[in-house]
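One chain of protein is taken out of this complex; the other chains stay put.
Take a look at subunit A:
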Amino acid sequence: MNHSIKRTMAIFQKDYKDFTKNLYVSSMVFLPLFMAAIYGRMGVQSIEMVFMIFNLTLTVIAAFTQSALIAEEKEKNTLRGLMLSPAGTGEILIGKSLVSFLISAIILLLSAVLIEYRPGNTLLIAAGLFVSILFYLGVGTLLGLITRSVMEASVAILPVLLFFSFSSFAMQLSAEYPILKAAEYLPNTQLVNLGHAVQSGAGFADGLPALLIITGWTIGISALVVVVYHKKMVDN
């Protein structure tokens, strides 16, 4: 096995073991599952509701877990050890994202099952969710890099959580306030749009613009993460 992959896997395994023993972070996974179960039992099937749960899962699990993992490395002063190790920037960032990625994917799947959401085009929705997870991991990493401790990260995540969970509702008000039209291009709104498109039986070509916009956001945030990471590395 390639050395680079070996190191990435080492960081992944370490984080996985660390995560399972970290109740503060790992207990968060039950929040979206709980909500999905309740809404599922209530028989709520509107696309907005389903995707609100998805967006909540993405912020709470992908973004929060990731920011907590990164912030903890900084708080406990273990990040420098990683940086001085032969592992490069990419290996550290990917290794540290793998755990949050896997957990997010599993929780999204479970939420979808619990809320009894059966999309017409599973592949398209899966692709949309995949790119979205990457975007939220980027947000989480960024927050983790900017904040200094897990405490700070968990406070900083709150506005992010509110913003990305509920800003898709802003669209409904956009007729009254044209400025809110801008919200249409947010990744979370695009994900909801993708859901609507799939629900109305759209094919891959119709979902493509939404996917591309989310991918654009993901690439943007990844670039930002790399820049901030290098800046912080020089600072320390």
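To be clear about the criterion, a contact is a pair of C-beta atoms (placed from the backbone, for glycine too) under 8 Å apart; a residue touches a chain by one contact, two chains touch by 3 or more; residues count from 1.
Note that contacts and distances are computed from a predicted model.
The complex appears with one chain absent; UniProt names that chain "ABC transporter ATP-binding protein" among the candidates "Aldo/keto reductase", "Aspartyl/glutamyl-tRNA(Asn/Gln) amidotransferase subunit C", "ABC transporter ATP-binding protein" or "ABC-2 type transport system permease protein". Not every partner is drawn; the one left out touches subunit A at residues 3, 6-7, 9-11, 13-14, 17-18, 21-22, 76-78, 80-82, 84-87, 234, 236.
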